[in-house]
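Yeah, one chain of the complex is gone here, protein chain that is, but the others are all in their spots.
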Amino acid sequence: MFKLSAEGLNYVQSELTRYETKQSAIIRCLYRAQDENGGWVSNDVINALSEAMAIPAPQIEEVATFYTMFNRKPVGKYHIQVCCTLTCGMMGGRELLALMMKEAGVKEMGEVSKDGLFTFSKVECLGSCDTAPMLQINREPYTENLTFEKGLKLVQDLRTKGGKLESQISKEL
Amino acid sequence: MSTNTIPCTINGKDVEVKEGSTIIEAMKANGVEIAHYCWHPGLSVAGVCRMCMVEIEGNPRLQIACNTQVVKGMKINNTSDKVKDAVKWTLDFHLINHPLDCPICDQAGECGLQDQYMHYGKYEPEMAEAKVKKHKVVDLGPRVVLDSERCILCSRCVRFTDEVSKTNELGIFNRGDRADISTFPGKPLDNNYSMNTVDICPVGALTSKDFRFRQRAWLLKEHQTVCTGCSTGCSTKVFFNKEGLFRVKPVYNEQVNGHWMCDIGRDVYKFVNKEARLFDAKVSGKGTGAGNGLGAEWILPKRAALKVGETLRANKGKGVALVLTGQHTVEEYDALLGFFKNDLGSDRVFHWVNTVGGGPESLEAFDGLLLRGDRNPNTAGLKESLQKFGIKTQWKELLEGLASGAITTVVVAGPENQTFFPDFKAKVVELSKAPRLIWLTAGKNLDLDNLTGDVTLIPLKSYLEKSGTFVNHAGLRQKIAKGLTIVPNALSLTEVAELFAGREIEAAESCSSIGVGRVQNEATTVRGSL
Amino acid sequence: MSLVQRPKPIANWFLPGILSGMGLTFSKLFWNLVTYVGGNRRIPTLNYPEEKYEYSPRFKGNHVLTVKKDGSLRCTACMLCATNCPADCITIVAAEHNDPTVEKYPISYQIDVLRCVFCGFCEEACPVDAIRMGPEWQTPGLNGASFNYDIMQLAYRPQLKGGIASVVDEKERHEAGI
Partner (left out) sequence: MAEVKYLSEHYDKKEYRSLEGYKKHGGYEQLPKALKMEAAKIIDEVKAAGLRGRGGAGFPCGMKWGFLPNNGEPRYLLCNADESEPGTFKDRVMMERAPHQLIEGMLIAAFAVKSHKAYIYIRGEYTGPAMILKQALAEAKAAGYIGKNILGSGFDCDIDLFIGAGAYICGEETGLISSLEGYKGQPKLKPPFPAVQGYLRKPTIVNNVETLASVVNIIRDGAQAYRKYGTEKSPGTKLFSISGNVNKPGTYEVPLGYKLMDLINNECGGMKPGRSLKAVIPGGSSAPVLTAKECENASMDYECIASLGSMLGSGAVIVIDDSNCMVDVLSTISHFYHHESCGQCTPCREGTGWVEKIIHSIVHGHGKAGDVDLLIKVADNMKGRTICALADAAALPVTSFVTKFRGEFEYFVANRKSMVKPNGANLGDAHVH
């Protein structure tokens, strides 16, 4: 059963009064709960938020399933989101994604690799087309101007040295 | 809302429309046919199905009728080719991911997609790609089943649970054409108005578990009546055919229930079906000419009533008591009380008050929308009649009379819908202490059957087989009419009063009798309209 | 000119009329005997039951409820045949199938053969080719026999040898995404 941490709970309480209506705080609270639950939003998370914010659970699940940045299935430590739309698609984003997935030993998108480190997903335009092909890990700033070699090296570095993760971004934003 | 009207032209016809109403309301008011799925008079405007497209002069783009207000002198047209083509294509977009399971869908025959397809359809489908697969037969709650593939995401049910039942159980999850209606795991669709979502669902996505696969919509006839589930008196229509009754749906009634109806009222047809009814009068007990040795004799209700009438009138109604419930019509009360008061001169009439769970205060219970604690349709009517005949009695007087032997005969006009009388068994035991018991009942009952002693059971008509008036809690008098006959020989209380008084009753006027002999299949004889 | 042909006087003799009639019969008899003995017979008579007449595939005989590949009834109890039947002789009771992909099936399907006029409307109305009018028609029954054919008789009677497969099969349609 997922329980919000004490710090998380008063973050949620403070968010409730920040906007004109408490509904507007759902997105930020979901970000916070997702980080506390290891990167994905489970039904328990939604239940916990529903009690903490006194908002009916279906409304929170509607928001959680509508937006792409909330994962409804477990993800690895590094959720690598490669952009494959229009310009990145032309500049080889899809081939890069296929190569990195083979390197990380993952067959399907959204699947967690055996060592629990990697999950790959194809995302839509991330708004950095001049530095195509590019990707985003979890909610970090973008990793840009990639080539196939750089992509493979990135996967190997993450597996061996581990990445510099400011993954607690939800504390800031 | 000022009530002055605005002139405008719909399909070339000049009409006057209430100020501030949208085009679709104007068209509905003037009986103009317009295709629509997500708009519902009782809900907010969603404007998502895009079927109610109309062409407005001076506006190049087609506008949706459900959200566009009528302006003075507006020329609206929804029969032009541009509109027909738009609706045809929008309907095609509805159908490209729709599963072809009309054979197993309960909504077939009354489905919005089928009707519009026959009216606007493209008939040659051009979609050759794979359809989006979603989950079927989803258990949404105790009374509703969902089929996401049939759902056209018109959000009527979601708006219903947000605006009318205010229980927020349903939501549309995911995005784009992967979206589907669902409840949150652990919070099923389980409020007292959940079956309304089945009525307002224009397609077969939400179907009722009670009616699942039991009959086809086009083989059913309907009869408008008043629900006897509680004292609100909602207008409903009952669906039946020669095998019996199958379901109840609400009818729009501005004063009482609007467009809705509660789930308890949905089962109010079950006690009227053949299997729950008493067909013949049963006279049992010693010394009443019950000669067949079994101690009980099944005779025609008319003859049983006449015999009882003679004995009552013979000893001038001495020691006779009458028990009434709020389940019958005003006319029946007047007739029976008239007989007891005038012919027998006895004013020992008692009101059997049924409280479903909880004490007398549960009678005043009200769930905020429609359901009231008093589960009888005509308690107000009964009180009115008792007052008219000047009868002020307490239930304990009956008990004392029984105990002291002052009351020798008890005539009970039993409840039709026994499910709302939890104290039925106790009352049967209590009243059977009387030396002679005459129980008028519409439904069979095990306790009544195995009563020994001098008991006469006379079958009564149910509320669907007789006409009369109900008075709801607010004093609104609502008429019910005779729609069908399930037990041909049953009597209404008026007829019982006539027979008690010794007068003959004329033959029941003919009506399509149910459950007796072969009735031509209406669906085929009116083939033209199939 | 009157169209009525008055009988000529020779008619009163009767014998010439009889002889010319019998002449025709005997010539046929003689000709059939010769060809029957000779082997290349042109006589149209069939020696029933050894020889039976071959009806066309459109012949509307006894009803057949087709089956799916796994042997279960193809019928989904959609009542279209019962609705379309002018004689109203089909009564179906539907029930919930425990396999969610099938959902609805007939728990009882009866045709009152005495009322059936073999018009084939049920065959036309069926959306999934579940009922067909088969080639057999010789099905005698004593007055005691039940002429209300049920599922066993309609779908799995011995002559059908385990059931006739239906053209429409649910699994293929699901895979094709229809």
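First chain written, first letter: the chains are A, B and C, and each begins at residue 1.
Here is the rule we go by: contacts are C-beta pairs under 8 Å (C-beta built on N, C-alpha and C of every residue); 3 or more make two chains touch, one makes a residue touch a chain.
Everything quoted here is computed from the prediction, not taken from an experiment.
K.L.:
If you put the missing chain back into the full complex, which of the shown chains would it touch?
P.N.:
Those shown chains that the absent chain touches are A, B.
K.L.:
Could you tell me which of B:D177, B:E310 or B:D423 touches the chain that is not displayed?
P.N.:
Only one listed residue reaches the unshown chain, and that is B:D177.
K.L.:
Using the touch rule from the top, list residues of chain A that touch the missing partner.
P.N.:
18-28, 30-31, 59, 62-63, 66-70, 84-87, 89-90, 94-95, 98, 109, 122-132, 136, 139-142, 169, 172-173
K.L.:
Which parts of chain B face the unshown chain closely enough to count as touching?
P.N.:
Spelled out for chain B, the touching residues are 45, 47-50, 53, 61-62, 67, 86, 89-90, 93-94, 96-97, 126-130, 132, 152-153, 172, 174-179.
The definition used in the following text is that only the chains that are shown with their structure count from here on.
K.L.:
Calculate how many whole Å lie between the centre of chain A and the centre of chain B, each centre taken as the average of the chain's C-alpha atoms.
P.N.:
That pair's centroid distance is 52 Å.
K.L.:
Can you check how far apart chain A and chain C are, centre to centre, with Cα atoms defining each centre and the answer in Å?
P.N.:
67
K.L.:
Which integer distance in Å separates the CA centroid of chain B from that of chain C?
P.N.:
Centre-to-centre distance between chain B and chain C: 46 Å.
K.L.:
Would you mind listing the residues of chain B that make contact with two or more other chains?
P.N.:
Residues of chain B never touch two or more of the other chains.
K.L.:
For the complex, which residues does chain C have touching chain B?
P.N.:
It comes out as residues 76-80, 82-86, 88, 94-96, 100-101, 103-104, 127-128, 173, 176-178.
K.L.:
What part of chain B is in contact with chain A in the complex they form?
P.N.:
Residues 168-175, 183-187 of chain B touch chain A in their complex.
K.L.:
Touching chain C in the complex: which residues of chain B?
P.N.:
Where chain B meets chain C, its residues are 100-104, 108, 129-131, 133, 136-137, 212-214, 216, 218-219, 520-521, 523-524, 530.
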